[in-house]
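For this view, one protein chain was removed and the others were kept in their places.
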Amino acid sequence: MILVAEGLRKLYGEFCALDGVSLGVAAGEFVSIIGPNGAGKSTLINILTGLTPPSAGTVRFKEREIHGLGPVRLARLGMARSFQLVHIFPDLTVLETLQAAVVARLGRGTRLFASLARDRDVQREALEVAELFRLSDKLGALARHLPQGDKKLLDVASAFALRPEIILLDEPTSGVSTADKTAVMETLVAASRRIGLQAIIQVEHDMDIVFAYSDRIIALHQGKVLADGAPSSIQADQRVIDTVIGRRARAR
Amino acid sequence: MSQHVVNVLLSGVFHASILFLVAAGLQVIFGVQKIFNLACGSFYALGAYVGVSAVGWYTAAGGPPALFIVPLALAGLAVGAVGLVVERGLLSFVYERDETFQLLLTFAVVLMMEDAIRLTWGAAPRSTAGLYLVYGQTHLLGATVPVYNLIVIAASLAIAVAIGWLLTRTTFGRIVRATADNREMAAALGVDLRRVYAKVFTLGTALGTLGGALVIPATATMSEMGIELIVEAFAVVVIGGLGSMRGAFVGALVVGILRSIAISTYPELEMLLIYLIVIAVLVLRPRGLFGGAAV
Partner (left out) sequence: MTGRLLVAAAAAAIAVAPLVASTYHVLLMLPFMAYAVVLLGLNLLFGYAGLVSFGHALFIGIGAYTGAFLTSHCKIRSLEVILIAAAALGALVAAPVGALCVRYVKIYFGMLTLAFGMVFHTFVLKFYRLTGGDEGTPFLRPSLLGRSLEAMPKIDYLVGPYYYYSLAVLVLATLCMWRIVHSPFGLCLKTIRDNPAKAETLGIGVTRYRFHAFVISAVYAAVGGALLGPPIGNVDPTLAYWTHSGNIVFMTLLGGFTSFFGPVVGAFVFIYLQHWVMSVVPYWRLIFGAILAAIVIFAPGGLLGLLEPRRAAVRL
């Protein structure tokens, strides 16, 4: 088990966003978290990635409690994430964004007097990731000028550039046109194989995507885990159908 | 109580009364518009100079000395209209911008006002001469204190109460507090933000100019008074908590009295002590005594 959460609760004042959520993700799994809006999905991701502390419960990443570690330490330990609302560096170019991730990964951020442009390792890795995510022809573009879909891709690409062991994606295909969604997912899967990613956790709304790619699906509803299992069992789960899926979806 | 201690305390409270007016202006502007108005000291200076001129004309026109405080205060209040000009003419253009730029714009106002004042009144100190003691002195708790000081303290208290009443009991006050709390929500509920900002900024400025006018009889105008006061006002709002009226009140008392104590014991420490307290507050409890959300 790479990532284990036990009894997570999160209270915002009186409002209970998560009420006793437990889950475990093992190496090799592609897990999708589904649920209606307000179910607590983003809160869960924020807690799992150390951005927000839970009101109760623990999270263990690689057997280690993440409480108090914070996103910076977690990133160095091998956890990466992307954001639901696009998070980019508006005034950096695509290349610079990817370089930054690689620099952070290689621990070269303290090199004050080295030339970034001449750092071959950084260049090579950044270009590799760019190629994986089909951003090679946009390297010089400022992130703020990219179309929405590409911004999303860049956000995800920079997370991948960290060569993490686990990656948590908050709605990776939202804002991407339906035609491109499959392309994005294929890119994601191919990239994960290339960098040796051990597990992916994503929050997704598009049920076709969810059923096409997931090994396991966790359905959240009103802060609780409604169901947790293989796509086929989730498909058949009436409660999930009623609250989340709405209609029967077909797994591939 | 020893006469000396009472003197120090009363002098501190007098200074606190003036500081409160300026700080209250700062707070209401920060609370509603989230702008730290570096120019509040400059408005204070403006009020002082205008006050001196007004009293000068008044005396020259033959007005009875006993009533000099009336034209003084009125002039101080009236020149607060400058705030409206600054707000409409400059500040309103940067409301959507990063707060750094808003701060720098207020700094631009500081620069401009420093010279504008020098241009109009020259660099030599001005004062209201002997009018300070027109109301005589009185004995309070064993010390001798000019009645003028007591008038100002009373006036400042009255204004504090008035502000409290304004904010809690009038529609305008409710709108101001709502906007300070959550401006998006206020706008969504139909509040005309631009008009609120204009009124609030003018009010804040007028409080500052009034403070400057009222302090003048006790001292003299000096060309640096604006940029010097801002650091004291800044200490007041940090200690009291940004955006809080109660904070302005308590903070002013703390700074005013501490300064008075420092002046009478170790003059070198005067402002040093206050800055150190500011730093300590910013480090240990950034939101000050009564400040809002945690930083």
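A and B are the chain letters, set down in written order, and residue numbers restart from 1 in every chain.
Assume a residue touches a chain if its C-beta (ideal position, glycine included) is under 8 Å from a C-beta of that chain, and two chains touch if they have at least 3 such contacts.
On a predicted model such as this, the values are computed, not experimentally measured, just so you know.
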Original post:
Among A:G7, A:P90 or A:P147, which residue is in touch with the absent chain?
Top reply: A:P90
**OP:** Can you work out which residue in B:L84, B:L167 or B:V231 touches the chain that's missing from view?
**Re:** B:V231
**OP:** Determine which one of A:G28, A:G70 or A:P147 touches the chain that has been left out.
**Re:** A:G70
Subject >> Contact footprint on subunit A, counting only the chain that is left out >> reply: 49, 51, 70-72, 75-76, 80-81, 83, 87-92, 96-97, 99-101, 103-105, 108-117, 119, 122, 144, 155, 158-159, 162
**OP:** Spell out, residue by residue, where the missing chain touches subunit B.
**Re:** 36, 38, 90, 93-94, 97-101, 103-105, 107-116, 118-119, 227, 230-231, 234, 238, 267-272, 275-276, 278-279, 282-283, 286, 295
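The definition used in the following text is that only the chains that are shown with their structure count from here on.
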Subject >> Centre-to-centre distance between subunit B and subunit A (centres being mean Cα positions), rounded to whole Å >> reply: 51
